[in-house]
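Note that this complex is displayed minus one protein chain, with the remaining chains in position.
Now for chain A:
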Amino acid sequence: MADNALFQFLLRMGDNSLILGHRVSEWCGHSPVLEEDIALANTALDLIGQTQFWLGLAGEVEGKGRSADDLAFLRDAWDYRNVLLCELPNGDFGQTLMRQFLYDAWASVMMGRLMTSSDERVAAIAAKASKEVAYHVERSGDTVVGLGDGTEESHARMQAALDYLWPYVGEMFDSDEVDAAMVKAGIAPDPAGLREEYDALVGKVLGQATLTIPTDTFHHKGGRTGYMHTEHLGHLLCSMQWLQRAYPGATW
């Protein structure tokens, strides 16, 4: 059971970065300006890089000989454990950056805690990822402020993005028996315990961005448990996995 809980935890970490990384990569060649195009591609590559570590370790812990690639390309939607926030469509550039910021802020708090994990492998991945994440949250935070506190048009779009995405934030702080097992083993913190630090960080940036956080406390869930993903995940997997599905074992 302990190993299975660790496997589930690692899938959650890896699937978050994989699915968000794929989403961000969809902007490649389509961003509003060249500089943002490269910046987003860099972010996507960082996230995919983190995925290789998380899913690589997940496969090792599972002990059935599955590689990170196997886990990424040969599972179907119900086996994914990413939070719903990561799989939501890009929308406009503002919505993409708002989603990025809401995730980066969580990742920056999470990596900080995981660096002191009792599992050395987890601590090592977190230490490496934390430098990337620190840059991501600074960049996405700055862009959220720039656009939120920008023109009437950009402000309205950012507020609309926040209103749409906010109900997906709460899932990142849900806890279940997997988390309880991780806490018990000293491997990972209770997600609920990250909320205060997260709210302080997010509140500060969104305040500077002159945006209003919705007051409704309802949140969607079902991603990190795999109970029910949004309809968007299947479409994403379809484009991400089609090559391995159509040509099994193809390499290049």
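Operating definition for what follows: a contact is a pair of C-beta atoms (placed from the backbone, for glycine too) under 8 Å apart; a residue touches a chain by one contact, two chains touch by 3 or more; residues count from 1.
Everything that follows uses one rule, which is that contacts and distances are computed from a predicted model.
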| Chain not displayed: protein name in its UniProt record ("Lipooligosaccharide transport system ATP-binding protein", "Cell shape-determining protein MreC", "1,2-phenylacetyl-CoA epoxidase, subunit B" or "Tetratricopeptide repeat protein") | "1,2-phenylacetyl-CoA epoxidase, subunit B"
| task | Check each of A:Asn42, A:Ser130, A:Gln208 or A:Thr225 against the chain that is not shown and name the one that touches it. | result | A:Asn42
| note | Sole touch to the unshown chain from A:Glu26, A:Asp69 or A:Asp142: residue A:Asp142
| query | So that we can see where the missing chain sits, which residues of chain A does it touch? | reply | 33-35, 38-39, 42, 135, 138-139, 142, 146
